[in-house]
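Of the protein chains in this complex, one is absent; all others appear in place.
First chain written, first letter: the chains are A, B and C, and each begins at residue 1.
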Amino acid sequence: MTPDEPDDNLYRNSLPEQVAAYMLGNDLLSQSLNMVITTAKLGYSVLEMKVDARMLNGFGICHGGVITALADSAFAFACNSRNELSVASSISIEFLNSAVKNDLLVATAREVMLKNRLGLYEVQVVNQRNEIVALVTGRSYKLQGRYVIQEDRQVEV
Amino acid sequence: MTPDEPDDNLYRNSLPEQVAAYMLGNDLLSQSLNMVITTAKLGYSVLEMKVDARMLNGFGICHGGVITALADSAFAFACNSRNELSVASSISIEFLNSAVKNDLLVATAREVMLKNRLGLYEVQVVNQRNEIVALVTGRSYKLQGRYVIQEDRQVEV
Amino acid sequence: MTPDEPDDNLYRNSLPEQVAAYMLGNDLLSQSLNMVITTAKLGYSVLEMKVDARMLNGFGICHGGVITALADSAFAFACNSRNELSVASSISIEFLNSAVKNDLLVATAREVMLKNRLGLYEVQVVNQRNEIVALVTGRSYKLQGRYVIQEDRQVEV
Partner (left out) sequence: MTPDEPDDNLYRNSLPEQVAAYMLGNDLLSQSLNMVITTAKLGYSVLEMKVDARMLNGFGICHGGVITALADSAFAFACNSRNELSVASSISIEFLNSAVKNDLLVATAREVMLKNRLGLYEVQVVNQRNEIVALVTGRSYKLQGRYVIQEDRQVEV
C-alpha cells in the first residue's frame, strides 16, 4: 500500500464483514479446520470447509463434531454480526447425510428471530452436490453492553 | 511383554471396551483432540479431553464444536457398545458454562432408552471442578445386521 | 346423496387425504381443539385451529401445549401420509410469538427427510397475520409392516 492508495478497507467492508473477519482471525479452531467466510451480512453468514482426513471418525466419515463446529461458527458469525456480543446457549443438529473426505461443505446461517436478548438461527449445511448434510437450530443470548470489536479497535480493523 | 506373559487382552477386555478401543483407534478427529477413554461399558462411556489452544474460538473460549465433538464421541462409543453399528441421527446441546484453555473436560454418556432401532443417550460434560459445561441429548439409529467389529476381526483386536 | 350420485369419495380422495381424515376421525384431542385439515398430501399437511378461551394458560396467552398439539397433529398426518404407521420419537419447538384468543393458527408440516425408518419433518405455525408463532422439528419412526388404515378398512373410508 502506497501513500497514494488509502486503505479504504474500513469503508468497503460492512460491519458484519469486519466482525466475521475479526472473529475468524482469532478463532484457532475454525482456522485449523480451514473454514473460509464467503458471505457475512446482518444476521447471515456463509462458511465453506473442505473435509480432510483429520476430520474423520472411526467409521471413516466426517465426525459429527466437525460438522457441528462448521455450523456453530456460521451461527456465531451471524448472531454477532451487529457487533453486539452474543453467545450460543444451545444448538440442535439433525444429521441427514454423511460427509466424506474431500467433500466441500457449505454452511449458511440465517437469522429467524431476534427479540429482547434472544436470537434464533437456522443453519443449513450442504455438500458440493447440494445435498443436505445437516440442519441446525442455534439459540443465542446477547450480553448487555458488550461488543465483539471495541470502538477504538474497530477503526483499526 | 515377555513370552511368559500371554497377551490375554482379549479375555480381559469386555466387548464395549473392545468396540470403543477399535472406534477410537480409527477416529482421527478424536485422536487429534487427544480424547482418552476412561470407561466403556454397555450403553455407557466416559471420555476425557484437555482443552488446548487449538480448540479455542474467537472469544478465547473452547469452541462449541469441540465440546460437541467430545460429547458426540462419548455418545458414539456408548450407542455402539453392543457392537451393533449405530449412527447419530440428531443431537441437542445445552451450553451451561464456558471451558477455557487447560480445562480437563470429562464427558459421561449413558443410555436412557433402547427400543426397536432407536436409542436415546444423555451426555454430561463437566470440567475439573465438576461444573457442568454442557448437557447433550443424542438420538441413535441402529443399522440392520451391521457390526462395528467384524466377527473375524474381533478376535484380532 | 341420491342413488344417482355414487359415492366416489374413495376415488376422489388421495391416500394422504384418506389417512388424515381417518386419523382425525379417531383423534378426540384434535377434535376437541377444533383442528381442521385443509391440505393432506404425501409428506405434507396443513391444519387450522382457532384459539379459544379453553386453550389459554395462566398468563392469558395460548398454552404452549396447545400449540404443540396442533403442530404434533400436522406432523403426525404428514409422517403417516403413506399409510405406513409412524410414531413421533421426539419433537423440538421454538416459540417465537404468543398466540391469543381468537387467533387463527395454521400449521404446515413438510417432510425434510425419509430414510430407512426415520423421518424428519418441519412444522411452521403462523397466525392470521402470517407471523410465525412456532417452529417445530419432528422426528418419526416407521413401524415395520403396520398400517394406519387396514387394507379391508381402507375401502370403507
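Throughout what follows, a contact is a pair of C-beta atoms (placed from the backbone, for glycine too) under 8 Å apart; a residue touches a chain by one contact, two chains touch by 3 or more.
All values derive from a computational prediction rather than experimental measurement.
Enquirer: With respect to the chain omitted from the figure, which of C:N34, C:N57, C:N102 or C:Q150 is a touching residue?
Expert: Selected residue, touching the omitted chain: C:N57.
Enquirer: Can you list where subunit A touches the absent chain?
Expert: 89-90, 92, 116-118, 139, 141, 143
Enquirer: Go through subunit B and note every residue touching the omitted chain.
Expert: 92, 94, 96, 112-113, 115, 120, 132, 135, 137, 139
Enquirer: Can you list, in ascending order, the subunit C residues touching the missing chain?
Expert: Interface residues of subunit C facing the absent chain: 22-30, 32, 53-60, 63-66, 68-73, 76, 85, 87-95, 148.
Here is the rule we use: only the chains that are shown with their structure count from here on.
Enquirer: At the subunit A/subunit B interface, shared numbers over all numbers used: above half (same) or below half (different)?
Expert: same
Enquirer: Using mean C-alpha positions as chain centres, tell me how far subunit A is from subunit B in Å, no decimals.
Expert: Between these chains, centre-to-centre, one finds 26 Å.
Enquirer: If you look at subunit B, which of its residues touch at least two other chains?
Expert: 89-90, 92
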